[in-house]
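Here it is, the structure, as structure tokens.
Yeah, one chain of the complex is gone here, protein chain that is, but the others are all in their spots.
== chain A ==
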Amino acid sequence: MSSFNFQVSRSRSLNLLRHPHHHLTYLSFNVLALSKLRRFADASAELESLQDLDSPEYRYESYPKIYPDRSGSMVPFFLRWLHCIVPLRLEQRREGLDRLYRLVDLVREKLKEREANSREESLNVWKRRELFVMNTIIGDHLSHKEFSVCLDLIKDLLSRDCSGLDAVLLSKLGYIQLQVGDLEGAKGAFSRVEGISSEGNSVELKNLVNRNKALIYLVGKDYVSAVREYEVCIERDHMDFVAINNKAICLMYLRDLSDSIKVLENSLERVPMVALNETLVVNLCSMYELAYVNHSEIKKTLSNWIARVAPDDFDSSCTRI
């Protein structure tokens, strides 16, 4: 990530980028890389160097010689999204949220235009983008514990979806209801997920259903049944790291600290590319702190292994050393 960053800066400074849209694409990669490294101030500086994203400078028709017969915006959509996210990460919440809500308006305008012209592929892409931005907004409200707003926004999204219910979104509604304590609401949401067509269900959808069931068991303190559900998931997909992590948590609540540690350590060894997740590591370190009086040694071993194996963007402060 850091070396990539370096290469982008070099090529831009050496003017190796030939076309206007290259400049935008490389800048987007750069801002993404800086954000991944949590260097948000630098990311913000990069974004400052841009003109207004809606200016003619970023449209194909402004360069008829380079892009003959082409019109439209050349801005990568992700750049618009990053432009909203970076202020959020810099604790400028009002600015970030304003930009996000304005982005939703922009996306909805684009959707209206394409509905009129019935360009299906384009329409699908913008629908996905609408969902993507709305979910970002819900995520921000969620991290500030503004649960009523989240519930209203999700319900609004679900009521618009006429093509078929979104099992993943419905499940997330259930998770928020669980988080808040509305157990009946969550059970309702999860049973609606189960009701969604079960013909030719993907492994992913099947595991989602089992994980939802496990959460209900967990909430009822039936940890044994929860573990059983997670084992079904892991049997089907040995890389389902949510099931792996949650199974370990349930083992702990069953007074089996040793096994819960084993489950997490095993997953890091076998499937690091999905298991190497900051939350999973935080859980493992909490378990170490409980299990060992002198836990700093074992945490150091873990930390060293992570340093060798993990990608640049891994936040190693999660080991709390």
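Observations, loosely collected:
The rule is simple: a residue touches a chain if its C-beta (ideal position, glycine included) is under 8 Å from a C-beta of that chain, and two chains touch if they have at least 3 such contacts; residues count from 1.
Criterion: contacts and distances are computed from a predicted model.
Between the names "ATP synthase subunit b", "tRNA intron endonuclease", "Trafficking protein particle complex subunit 13" or "histidine kinase", the one given in UniProt for the chain missing from this structure view is "Trafficking protein particle complex subunit 13". When the missing chain is restored to the complex, the residue among A:Leu50, A:Val104 or A:Leu131 that touches it is A:Leu131. Among the residues A:Ala45, A:Ile66, A:Val224 or A:Ala291, only A:Ala291 touches the chain that is left out of the figure.
Across the entire complex, the residue among A:Ser44, A:Gln177 or A:Thr319 in touch with the chain not shown is A:Gln177. The omitted chain makes contact with chain A at the following residues, 21, 24-25, 28-29, 32, 35-36, 60, 70-78, 80-81, 85, 88-89, 114, 119-122, 125, 128-129, 131-133, 135-136, 138-139, 142-143, 145, 147-148, 151, 155, 159, 166, 168-169, 171-173, 175-183, 185, 188-189, 192, 211, 215, 218-219, 238-239, 242, 245-246, 249, 252-253, 255-258, 270-274, 276-277, 279-280, 282-283, 286-287, 289-294, 311, 313.
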